[in-house]
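Of the protein chains in this complex, one is absent; all others appear in place.
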Amino acid sequence: MRRKLSLSQQDALLGLALIFPSLVIILGISLQPILSTLYLSLFETSRGIESQRTFVGLGNYGNLLTDAVFWVTIGRTLYFTVVSVGLELVLGLAIAQLIHAHPPGWQFLRTSLIIPWAVPTIVNGTMWRWIYNADYGALNGLLYQLGLIDKYIPWLTQPTTAMNLVILADIWHSVPFIALILQAALATLPADLEEAAAVDGANALQRFWFIRLPLLRPAILVALVIRTVEAFRVFDIIYVITNGGPAFGTVTISYLTYLESFSFGHVGRGSALSFLISLFTLIMAFLYIRILYRPEEQ
Amino acid sequence: MKRKPLQTLLLFALVLLVLLFVYLPVAWLVISSISTRAELLSTPIRWIPQNPTLQNYINIFSPGRSTSEVAKTFRITLWNSFVVASSVTAITLVMGSLAAYALIRLRFPFRRFILLGILGTRMIPEISLVIPLYLFAAAYRLLNTPLILIITYLSFALPFAIWLMAAFFQTIPIELEDAARIDGCTRLQTLFRIILPISSPGLVSTGLFVFLTAWDEFFFALIFTSTVAAKTVPVAIAEFTGRYVVDIGSMMTGGVLAAIPPVMLSLIFQRYIVSGLTAGAVKG
Partner (left out) sequence: MKTLRSVVFLALALILLVGALGCQPQQTGPVTVRVLAMEQAGPTVDEMNAIVAEFNKANPNIKVEIEYVAYDALHDKIITAMAAKPPAYDVFLVDDIWYAEFAKAGYVLDVTDRITQDMRNKIFKAAWDITTVNGKVYGMPWLLDQKYFYYNEKLLNEAGFSEPPKTWDELVEQAKVIKEKGIVEYPIVWSWGQYEAAICDWVTLLYGNGGRLVDESGKPAFNDAIGVKTLTWMLQTIDEGITNPASVSYVEEDVRNVFSQGKAVFATNWVYMYDLVNFNTEQSQVTGQIKMALMPAFAGSGVESATINGSMGFSVAATSPNTDAAWKYVEYLTSEDVQNRYSAHLLPIWETSFRGENLEKLKGYTPANATTVPMFSAQFPYAHVRPKVPYYLEASKALQLALQEALTKQKPPQQALDDAAAKWVELAK
């Protein structure tokens, strides 16, 4: 006679069973690569079949952390992240407010926002690359015809400009995401709070700053975390628009990992880079949650 | 608060501005796809092509006529993308909803640890997973098959989907479930009969996000696939660039075609995007 399992034991078994398939896939696919990357990062490996592996322990990490190129790249990636996400947040919030105010055409606007967001990354990148073309691009054409420039500019040949233009392409694609999240959150805000404040004499700016914004904080947090982690790890759009150029001006930390592992053959270094990136990302997500997460205020 | 007509006008102007921001690049993409090469390369720039042509589209849809190898096989890559993205979406929804339910409603050992582990695996940059996964695929003869892409994308999509669906499930008041259990339903029965139906908007929006992510993925597809047996649309678009020649017209056309399915799907299910983001963001 089998002893019947208690309810909580049944629950536990069921829980494990339900999560098991997902775990198999996630860990099965990701765990071995992660472990092997960690393992490889401890060696200096020359590329190839009979690759000589010298154990260097944390040597690769030390090298990276003392390498100017690494820090410059981190700086560049942070620039991309901060500018990108920052502008997306500001623009997204503005657009969300705009929609929330229900001006004529707001529904069409909300629907239209979906388009940049749904366009695949490679299409986005290719499209903007063509727009930025030095001889026939729409950006040059437009600015020239508007009289804002007197000569076509080879935009993607100057490192800072190239980076900013890649950011623009990324913003175009990602602002809708934030705008839609924030707009959805705005729609659920109770109207009476603001009305009461208005009756008490608060103007629009005060209502926004002291009431709306704090209530939006959870939504903003979610949007920020998702977008920041994505932006920090950006790769595809760099690969498509600039390939890291000019003069490494658009090499972000993920792209650097690609260069080290694939183009230059420094497998150990590339692996160490991967781990450093993961660490940075974790810290960032953690900081965000720490700083911004607070229980709902009344 | 009644709005003054001037304010309305101002707001409308802003709406138009944002619409311009959204549509101008897309319009240029479409215009480029129907321009001849001569018009594409004309200075000063031609905003409206004088000789619009559908030749690029014809090349893609009637393979016999086209000269470009990539254009000939573009249709097949569209189909491959569709197969991969749909499979990933379907499997993710099934596996993910089971896992999400387990994570929020059931107590089992290592629950916190598993949750952290699932989210943690997403921290590592995908680029470093390429070679180890490639070796796995080579060992199991999965290279250049839709299956390896499906498996890979599953591992990317599942954590995100589980997190999203968990947020949705959490919005369902636990009293509903308790009532069902009192009536004699088992855990799984409450899942299938109560939770899933109620959170179906959430499921749709999760499914949509997963589909878009899978459709979008580029680098793994580039490395893991090499023939039309498994090549997806992003790879095909990249191939309009030869060693020296860049086939701009075809690239733009491919871009338009590649964008249509995700855009269409998003527009159809747009209601759910909003509800999806709401539950995930506001209450998650």
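Observations, loosely collected:
Which chain is which? They are A and B, in the order written, and residues in each are numbered from 1.
To be clear about the criterion, contacts are C-beta pairs under 8 Å (C-beta built on N, C-alpha and C of every residue); 3 or more make two chains touch, one makes a residue touch a chain.
Fair warning: this is a prediction, and the values are worked out from it, not measured in the lab.
Remark: the omitted chain is touched by one listed residue; of A:Tyr79, A:Trp106, A:Tyr144 or A:Phe262 this is A:Phe262.
Across A:Ile74, A:Leu139 or A:Leu156, the residue that sits in touch with the chain not pictured is A:Leu156.
The omitted chain makes contact with just one of the residues A:Val24, A:Ile149 or A:Ala204: A:Val24. Shown as candidates are B:Trp47, B:Phe110 or B:Tyr140; the residue that touches the absent chain is B:Tyr140. Although one chain is not displayed, chain A still touches it through residues 10, 13-14, 17-18, 20-21, 24, 28, 46-51, 134-136, 154, 156-157, 245-248, 262-265. What chain B contributes to its contact with the hidden chain is residues 36-38, 41, 68-70, 130-131, 134-135, 138-144, 186, 188, 222-223, 226-227, 238-239, 241-246.
To be clear about the criterion, only the chains that are shown with their structure count from here on.
Chain A meets chain B in the complex at residues 8, 10-16, 18-19, 21-23, 25-34, 36-37, 95, 98, 101, 103-106, 108-123, 126-128, 130-131, 135-136, 138, 140-142, 144-145, 172, 176, 180-181, 183-185, 187-188, 198, 218-219, 222-223, 229, 233, 235-236, 239-240, 253-254, 257-258, 261, 270-271, 273-275, 277-278, 281-282, 285.
Those residues of chain B that touch chain A in the complex are listed here as 1, 8, 11-12, 14-16, 18-19, 21-23, 25-26, 28-29, 32, 40-45, 47, 95-96, 98-99, 101-103, 106-109, 111, 114, 117-118, 120-121, 123-129, 131-133, 136, 151-152, 154-155, 158-159, 162, 187-188, 212, 215-216, 218-219, 233-234, 237-238, 248, 251-252, 255-256, 258-259, 262-263, 265-267, 270, 273-275, 277-278, 280-284.
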